[in-house]
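Below: the structure, in structure tokens.
All protein chains but one are shown at their positions in the complex.
The block that comes next holds chain A.
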Amino acid sequence: MDSKKYLDDISQIKDLMNRSSRFISLSGLSGILAGIYAIIGSLVAYFFLLPGVDDYVTLHNRNFKLIMGILILVAVLSFVTAYLLTTRKAKKNNEKIWDDTTKRLLVNFFVPLVTGGIYILIKLNSQHYGLTASLMLIFYGLALVNASKYTIGTVKYLGYTQIVLGLICAAFPGYGFWFWVLGFGILHIVYGSIMYLKEDKA
């Protein structure tokens, strides 16, 4: 039989699947960078801002506001990095960045994420600090799993891992900070590196 034709068919299938849901192709380097931002942010928080054993965090205290500021900065930086790297790659491949796949990917990503964010803020306002890290990991994981419908890559597994980590974190009160570093820092770097190596081969 004509196995050359079958090979052509398979490579056409792969090519179209990639191009029609290509957003994934960039997550490698942006994943690594997001992880690095998260770790730098948490180092700053750990050495300068976190309360000692005798102190309490209170909502309107200056350190608390600074920690929130760092969190927002890390999130915004990660997002901007992913956006810039994706745009650059899309330009190189002569693709449009803002199309249906992208729009749907973003909507699906932000619905769980914003829900979680608001929920956490409400809890913080009523002095419930304990589960913040756990909730952040869980909602971020759900956002990834939800958005992964528009990719053929492995973002899904990063999402599942974050959810599991978030649940474990909920079971170990007091270690939230470390779980946060593990999830948003280390996992991003590990996942990003795996993706980055795969991209290089492709």
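In this section, a residue touches a chain if its C-beta (ideal position, glycine included) is under 8 Å from a C-beta of that chain, and two chains touch if they have at least 3 such contacts; residues count from 1.
Operating definition for what follows: contacts and distances are computed from a predicted model.
When the listed names "Helix-turn-helix domain-containing protein", "Multicomponent Na+:H+ antiporter subunit B", "Carbon-monoxide dehydrogenase large subunit" or "Urea ABC transporter permease subunit UrtC" are checked against UniProt, the chain not shown comes out as "Helix-turn-helix domain-containing protein".
Across the entire complex, the residue among A:7, A:167 or A:186 in touch with the chain not shown is A:7.
Residues 1, 3, 6-7, 9-10, 12-14, 16-17, 19-21, 99-101, 104, 149-152 are the ones on chain A that touch the missing chain.
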